[in-house]
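First up is the structure itself, then whatever we jot down about it.
Every protein chain but one is kept in place in this view of the complex.
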Amino acid sequence: MKTFTEYLFFETKKKREYINITDEVEKVEDGMALVSAMHITAGIYVNDAESGLIQDIEEWLQKLAPEGPDYRHHRTGETNGDAHLKNLLIGHQVILPITKGKLDLGPWQQVYYAEFDGRRRKRVVVKVMGK
Amino acid sequence: MKTFTEYLFFETKKKREYINITDEVEKVEDGMALVSAMHITAGIYVNDAESGLIQDIEEWLQKLAPEGPDYRHHRTGETNGDAHLKNLLIGHQVILPITKGKLDLGPWQQVYYAEFDGRRRKRVVVKVMGK
Partner (left out) sequence: MKTFTEYLFFETKKKREYINITDEVEKVEDGMALVSAMHITAGIYVNDAESGLIQDIEEWLQKLAPEGPDYRHHRTGETNGDAHLKNLLIGHQVILPITKGKLDLGPWQQVYYAEFDGRRRKRVVVKVMGK
């Protein structure tokens, strides 16, 4: 069994941003790759690379986990309560199957890093296990 | 370490359908099975095989990610914006622990394929790693 570990770094210009990282994932011949945000205000998801849909996702996340002043978490001085909930809603990690040296994804599946509290340096860990 | 890969195929009659696939997952003696929808409009989840609850889940998904005409994604000619959001809400994959040659699930845990845009051929990849 082989394992590889790599780290991806992000520093977005906008508060919220959706970045396609499908091609960034290291591969083995056969196994799995864990892609996991190392922050509690960012997510990882798999879906379509279609700009209209990405705007739909952004609006939907704002509706179900809205920005606002009323989070108890803000008593700590933070202002990003909504970003924590968006992280929980979309999930902070995915596991990608790898077969014959390639990500074993469907034709429309793309891997996204979703930043919910950007303009600072952030990290994603990619851990690959396989043979 | 051993790895196995299998693909499950679905073509539902209804637009949305919930199919118990617990018995379809290949096993090793000890390890993990990744069960991952290869589509961006279908999900995989673990919950109860109780028909009332499945209807509750369907209603809940319709409430939080409703069908409707107003998705930007529909400018591409698609009509399934809601199915993408349902996929993000419920998740497109699970990892099942395998112990002593059996799925190491609780007594009520069943694995479901959730179709959100059916009536077409779709695929799920099952990747097993273990010994």
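Structural remarks
The letters A and B name the chains in turn, as written, and every chain counts its residues from 1.
The rule is simple: contacts are C-beta pairs under 8 Å (C-beta built on N, C-alpha and C of every residue); 3 or more make two chains touch, one makes a residue touch a chain.
The structure presented is a predicted model; accordingly, all values stated were derived computationally and were not measured.
Remark: the residues of subunit B touching the chain excluded from display are 1, 30-32, 45-48, 50, 52-53, 55-57, 60, 64, 89-91, 94-97, 99, 104-106, 108-109, 129-131.
Those residues of subunit A that touch the chain absent from the view are 1, 3, 5, 34, 36-40, 64-65, 71-76, 81, 84-85, 87-89, 91-93, 95, 123, 125, 127, 129.
By our rule, only the chains that are shown with their structure count from here on.
The mean-CA centres of subunit A and subunit B are about 20 angstrom from one another, to the nearest whole unit.
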